[in-house]
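Every protein chain except one is present and positioned as in the full complex.
Chain lettering (A, B, C, D and E) follows the sequence in which the chains are written, and residue indices restart at 1 in each chain.
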Amino acid sequence: MSDLLLSADQLTCIREDRILFDQLSFEVTAGELIQVEGPNGAGKTSLLRILAGLSRPYDGRVNYKQQDITQVREEFYNDLTFIGHLAGVKSELSAEQNLAFNLQLQNDDTTGLEQALDQVNLTGFEHAPAAFLSAGQNRRIALARLWQSHSKIWILDEPFTAIDKTGVEKLERLFIHHIDNGGCVILTSHQDIQIGAQRLKRITLDYNFE
Amino acid sequence: MSDLLLSADQLTCIREDRILFDQLSFEVTAGELIQVEGPNGAGKTSLLRILAGLSRPYDGRVNYKQQDITQVREEFYNDLTFIGHLAGVKSELSAEQNLAFNLQLQNDDTTGLEQALDQVNLTGFEHAPAAFLSAGQNRRIALARLWQSHSKIWILDEPFTAIDKTGVEKLERLFIHHIDNGGCVILTSHQDIQIGAQRLKRITLDYNFE
Amino acid sequence: MNQPLSYWQTFSIVLMRDLKVAVRNKGDVFNPLIFFVIVITLFPLGIGPEGNTLTRIAPGIIWVAALLSALLSLERLFKNDYSDGSLEQMLLSPQPLFIMVFAKVLAHWILTGIPIILAAPLLALLLQLETNAYGAMLATLALGTPILSLIGAIGVALTVGIKKGGVLLSLLILPLYIPVLIFATGAIEAAALGLPYSGHLAIIAALLVGALTLAPFAIGAALRVSTN
Amino acid sequence: MNQPLSYWQTFSIVLMRDLKVAVRNKGDVFNPLIFFVIVITLFPLGIGPEGNTLTRIAPGIIWVAALLSALLSLERLFKNDYSDGSLEQMLLSPQPLFIMVFAKVLAHWILTGIPIILAAPLLALLLQLETNAYGAMLATLALGTPILSLIGAIGVALTVGIKKGGVLLSLLILPLYIPVLIFATGAIEAAALGLPYSGHLAIIAALLVGALTLAPFAIGAALRVSTN
Amino acid sequence: MHFANFNDFIDMGGYAFFVWLSYGCAFFLIISLTVVSVRRRKSLLREIQSKQQRDEKLKQLRKGKNSNEPKT
Partner (left out) sequence: MWKWLHPYAKPERSYQLASTLLPWFSVLSITTLLIGIIWALGFAPVDYQQGESYRIIYVHVPAATLSMSVYMAMATAALVSMVWQLKLADAAAAAMAPIGAVLTTIALITGAAWGKPMWGTWWVWDARLTSELILLFLYLGIIALHNAFDDKVLAGRAAGILTLVGVVNIPIIKYSVEWWNTLHQGATISKLDKPSMSTDMLLPLLVNILGFVLMIGAITLIRFRNEVIARNAMRPWVKELIAKELK
């Protein structure tokens, strides 16, 4: 494999004495779109947070380009964009200020904020505090970042939540564009993704009651 | 119309000096399922909160059985179940305690909690504090209430958020059962609803830019 | 449909739920008390351990500490309920709002007022309060702390929808706490000098009755406004 | 990809953002100050208006009030960021955490410490502080309030993932504030008596240097643990 | 006229600082409140106007977009 970006190595996650997944290993290379599937409570969010280094697995490790992420934190985070259940949008700041701050933290390009906001249909709302926007518009502020992101690895926990249909389509096109350019996307979603099956890799988690 | 449950009378909603909807009137009778549609930020949540009496419209009024809801608050709320963007689940309490409390407040039947929790696939998690459950499981605790509800009017803001596919199907079956029994459902969702078009009435909101 | 709940049932359901939540958050039960103790011990540290001065100012310190610890714990009264949406559910319930609100305030008092009353004698000892003022101190705390919870709840209800929270709250309600503070410390000082203090107590009791009857409605109205 | 940010840029971006948020929440700018003022006025009300006693205890009151108002405003340092997910984003940023944390603490101090320092002379007037103690009061506040923000931030970072919030926090950090309190009030009292107080100031300055070097790392580590 | 000369008037029988401080502060506070209130009106009107213009612009923009969308 030429372009191995991220690999999970024997990950085990135990929550409240329940084994969510055990010795889970997989690899993510450039050009892959991975959907983590499973019913509610299967452990998707837990897996994504472990992959992003936000929580520690009970056992096993996560490697970024063959190196443990806790060793190469700075390089890894420079190459990672994570959007979780919480959007990371400050309700006091405007859409534009929020986006600029998030991009700067990530060493991303902050020219062309307006185009990015236009992509997520927030033209006209750039300067209103996020508190004045709807649930979906708040998620859109967080997602606008993706259009400016230079990082290869995108980890997205239910990115389509609260987004309307045209928005979902636009996001899907962006994902394809991203993996075509050598990136990878790891996401969860309970909605079906309209991307050709050959491009989509699935990781299925299930209740481990056996 | 024999069974007029709820009617909106010339509702106007203005947020941040933008008119979301103007002079909106419609009626909801028993046996109807109404989907409020529109892109992000169109005003769906605002409309549902006005219908439930949680916020006041800029102009116009909402009637429950021909009477202004602010006049007949007690009867109306006895006949209403509202689940919003926030689930109303206390993370310190267990699923069972949460459900029991919500049902009691609503004068609903509190025998058979376990069946209700089983309906939403929470068997085995009844006694764990909600903080230990996943995003979808938390929503499920809130939704479990619907199986025990005696109220006719259900107002649900994006009830399918974070719910997996089998969960969504089950909910749709429940909605049909409810309207067959003389209830009505008003909901928003960005996902398509698999209910025969003849039973579904749509209210479409859009940006008022024309 | 079940039988509608009686007022008393509604009251006890809400009360029990709030107590349950507090017990699950073990900290909630002890923290106001510990804050009270810490604030009181800060004073000898800040002022110097001289006995005379401490005895003079002991009533004031005890009451100011009680006030601040009520204040600090008030946030939790509605804020958590607001941010997880269960306040919304209460507003949408057919049960009368003022009863639910009253139950919540009572739960707050049980969790903050009572521990303070129980701990006060010990702390008075540390501050070398005059021996014959203990009775007055306990009586004023018993009558006064419920007023703190009731009036405080109005402030919390008004600010519950606002991000700023904490500090705005104190600006709103501390001025309203001043009469309680003055009468209560007055009573304790009178008792320390061996003077009668039943007049002060009567006034505090009157304030309590007033707060009990008016506050629940004000709180309810405030909640409906600030969750709009 | 853009040029990575320099330390200084990261620092100023985070600082400016926190100040912007505070200015939007107009209240955030004035409220800690107003709390400070109100707490200070509570004491004369609780203790009685007698000038002599007030003068004796003025340094203690001013410092206890400063401590409490720092404490009450601390919550906002990380809590809001945690609950809207932006703390998570900061932890996932390639920028060094201790710098971002340091910028946040500085913003907190600018918004609470500086107003308190500016208002203190006026309040000292109300409490009839000895005239020759003003200099010492200002010096101790200038050196001491940053320590309050730095140490407080450790406590907030540790409790940010926990629902209980407020009161647990005070339990954690008030004990750590005690040394500052003792040396600061000691210095003011010495100055009031016309004694030299540079020794006390030196100790507070040493505490400040210690806190400045160690706290940002402690805060960063605490954040990683408590958001796990 | 109560005062013999202008200097006496300014001196206020030795209480100049306190008297003029009082009058000065009162004057300053009232005038600033008035000025702030009067200016607020203009800025309010301007705010509303700019919002209206923004809405207008958006209307055009969206119309353009909606007619484009089906083609792409």
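The definition used in the following text is that a contact is a pair of C-beta atoms (placed from the backbone, for glycine too) under 8 Å apart; a residue touches a chain by one contact, two chains touch by 3 or more.
Just so we're clear, the structure is a prediction, and the values are computed from it rather than from any experiment.
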item: Selected residue (touches chain absent from view) among D:48, D:161 or D:179; value: D:48
item: Which of C:19, C:45 or C:172 contacts the chain that the document leaves out; value: C:172
item: Contacts of chain C with the absent chain, listed as residue ranges; value: 151, 154, 158-159, 161-162, 164, 168, 171-172, 174-176, 178-179, 182-183, 186, 189-190, 207, 210, 214, 218, 221-222, 225-226, 228
item: Positions on chain B where the hidden chain makes contact; value: 14, 17, 19
item: Chain E residues touching the omitted chain (full complex); value: 1-3, 9, 12-15, 18-19, 21-23, 25-26, 29-30, 33-34, 37-38, 40-41, 44-46, 48-49, 51-52
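One rule holds in what follows: only the chains that are shown with their structure count from here on.
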item: Per Cα centroids, the chain farthest from chain C; value: A
item: Separation of mean Cα positions, chain D and chain B [Å, integer]; value: 45
item: Averaged-CA centre spacing for the pair chain E and chain A, given as whole angstrom; value: 47
item: Multi-partner residues of chain D (each touching 2 or more other chains); value: 25, 80, 83, 163
item: Shared interface positions of chain E, touching two or more other chains; value: 55, 58
item: Residues of chain B touching chain E in the complex; value: 17-18, 207, 209-210
item: Contact footprint of chain A on chain E as seen in their complex; value: 54-55, 57-58, 61
item: Residues of chain A touching chain D in the complex; value: 52-56, 74-75, 77-78, 80, 82, 84-93, 97, 101-102, 104-110, 129, 150
